[in-house]
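Complex shown without one protein chain; remaining protein chains in place.
This part shows chain A:
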Amino acid sequence: MHFMLLFSRQGKLRLQKWYTATAERDKKKMVRELMQIVLARKPKMCSFLEWRDLKIVYKRYASLYFCCAIEEQDNELITLEVIHRFVELLDKYFGSVCELDIIFNFEKAYFILDEFLMGGEIQDTSKKSVLKAIEQADLLQEFH
């Protein structure tokens, strides 16, 4: 995976994770371009599109769009489920997650994503293992 973006229907970027070295200016340009493309698409359209040399896989959850850029030979459907599993993790952690949770606890959202994906590849697909890692970290925070 090259990057993952979370943005709102209003076009506000809520989370960005880049797995390949990209210059800040290019990042901004790519984000703008992709948001425009994805936000313009209608609900029944397919969740995949070709963009530059990459494939974009996106899905909307309530007011948030989750958008991943993968390579030509990567599997689109399993990427959709990567997104879903990430949403499940956020949901489990925050307890029925909403956009505000991600805004106010952005650092937690990053930590959860880091436990789940690393370098753009899945580290663990088990919800339990990932959450256990996060809970442990939270415990460490409280006791020190």
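Simple rule for what comes next: a residue touches a chain if its C-beta (ideal position, glycine included) is under 8 Å from a C-beta of that chain, and two chains touch if they have at least 3 such contacts; residues count from 1.
Note that contacts and distances are computed from a predicted model.
Visitor: Looking at what's absent rather than what's present, what does UniProt name the missing chain, "AP-2 complex subunit alpha", "Phosphatidylinositol glycan anchor biosynthesis class S", "Gamma-secretase subunit APH-1" or "General transcription and DNA repair factor IIH subunit TFB4"?
Guide: Matching the unshown chain against "AP-2 complex subunit alpha", "Phosphatidylinositol glycan anchor biosynthesis class S", "Gamma-secretase subunit APH-1" or "General transcription and DNA repair factor IIH subunit TFB4" yields "AP-2 complex subunit alpha".
Visitor: Which residues does chain A use to touch the chain missing from this display?
Guide: Residues of chain A in touch with the missing chain: 13, 16, 19, 21, 28, 42, 44-50, 53, 72-73, 75-78, 80-82, 84-85, 93-95, 98, 100-101, 103-108, 110-111, 114, 118-129, 133, 136-138, 140-142, 144.
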